[in-house]
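Take this structure first; my questions come after.
A single protein chain has been omitted; all remaining protein chains appear in their positions.
Then we have chain A:
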Amino acid sequence: MLSRKAICDSHGQDSSYFNGWQEYENNPYDEVRNPTGIIQMGLAENQLSLDLVESWLASNPDVVGFKKNERSMFRELVLFQDYRGLPAFKNELVEFMAEIRGNKVKFDPNKLVLTAGSTSANETLMFCLAEPGEAFLLPTPYYPGFDRDLKWRTGVEIVPIHCSSWNHFKVTESALEEAYEQAQKLDLKVKGVLITNPSNPLGTTMSREELNHVISFAVDKEIHIVSDEIYSGTVFDSPSFISITEAAKNRNLENTDFWKHIHIVYSLSKDLGVPGFRVGMIYSNNETVIAAATKMSSFGLISSQTQYLLSNILADRKFTRNYMMENQKRLKKRQEMLVSGLENAGVWCLQSNAGLFCWVDMRELLESDTFEAEMELWKKILCEVGLNISPGSSFHCTEPGWFRVCFANMSKETLKLSMQRIKDFVDSIDQSKDNRNNLQFSVSNSRRRSLTKWVFQLSFFDREKDR
């Protein structure tokens, strides 16, 4: 009766990533009304700096009445449905994007296609770059929503590039080659690599070395690179962000055919904290892609009202510069709070310098080194501890025990409370382990924790070299 797409589950929403949200919806934490409810730590939202935008609005009444130079903008705006987008908005966006990249690269507004969120941007790019049944390679762990956005209605397949903790989940040449071979074994034609940089869920920026591996690989195989840079403005610590454009420029690829294989996805949902406004975009050096994507954007244009509002905010360059700086400061502080809170509970995170979350190592808390154990632990943390964190398996991580924990979508007090809950939980596990086993085991446990700490300190020094 319905289409195959309607009946299948390729929308990916049966994954645990989304089930946790359901539990949260049923019992959401509220400081006053439901203090024992579940704290939402599975939502990568940036709520830390919206007050800055709010006060900008309060001080800029001109935007209010749609008035500009005493002429009413209203009529123009309600009628504006040109899929090329509001010119003023695109001009501001490219400036904003350049600022985020330290002005090391410049963007052309005519190469920018506006879409309803990066959800739509990613899907649209797949429609443009691949046929049903063809594949894109993605480093794991990756954002669960990609299973829906890249595959569901497009029929495109994802083949994972396996990354693991031994080298902090960095993309290696061999992992790229292995993924390619795997695709061939599955009889899937590879059309490109899609990277998320900074990474979700890792919270790290890709090193120049990694980017070069990806570029060399894509050049060699003559495939596309899609770089989802949605978190580019959330980089709060060194090493600084290197965009795919910058990396490719440094390889002198700017005037080559390969330049047209590079496409960027961006959005204001994370950097500016306005996911409700549905502002996404594709930036491509390929005119055919721009032409096709522009037409496809008809299926999800950005409300003209919103384009107008944001173009005015972004036009205030002083404001945006100040916003970015302040936002990054607040993110850094918040991340430090989460990291130290977890450390205090004896739990460690992957060293991160970006994003709205940490990639937390809870392998030691697993009953066994299996995904079943990860699910058990997750259910406990969700239902008994009352924290909706996201299990690594939902990000297609190959190693059980990793969890993504968000820190920018709640108040400081709530974060403190969640740290307390984790500490209590870990302590209780240790306690029960102590009770079950003899002293020797608990000593070796704490030895194991010290070892892990030592390993991560080492890894920190490794990262220093990447700057």
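To be clear about the criterion, a residue touches a chain if its C-beta (ideal position, glycine included) is under 8 Å from a C-beta of that chain, and two chains touch if they have at least 3 such contacts; residues count from 1.
Convention: contacts and distances are computed from a predicted model.
Enquirer: Just to verify: the chain that's not displayed, which of "Aminotransferase class I/classII large domain-containing protein", "Glyoxylate reductase/hydroxypyruvate reductase", "Phospholipid-transporting ATPase" or "Glutamyl-tRNA(Gln) amidotransferase subunit B, mitochondrial" does UniProt list as its protein name?
Expert: The UniProt record for the chain left out of view names it "Aminotransferase class I/classII large domain-containing protein".
Enquirer: Which residue from A:V113, A:I225, A:V265 or A:A292 sits in contact with the chain not drawn here?
Expert: Answering carefully, the residue with contact to the hidden chain is A:A292.
Enquirer: Out of A:R101, A:K151, A:K170 or A:H224, which touches the unshown chain?
Expert: Of all options in A:R101, A:K151, A:K170 or A:H224, contact with the hidden chain holds for A:H224.
Enquirer: So which of A:Y29, A:F96, A:F127 or A:Y323 would be touching the chain we can't see?
Expert: That would be A:F127, which touches the missing chain.
Enquirer: Which residues does chain A use to touch the chain missing from this display?
Expert: 1-7, 11, 13, 45, 47, 50-51, 53-54, 57-58, 61, 63-65, 68-69, 71-84, 86-88, 91, 109-110, 116-117, 119-120, 123, 127-132, 148-149, 152-153, 191, 222, 224, 257, 261, 269, 273-278, 286, 288-289, 291-292, 295-296, 298-306, 309
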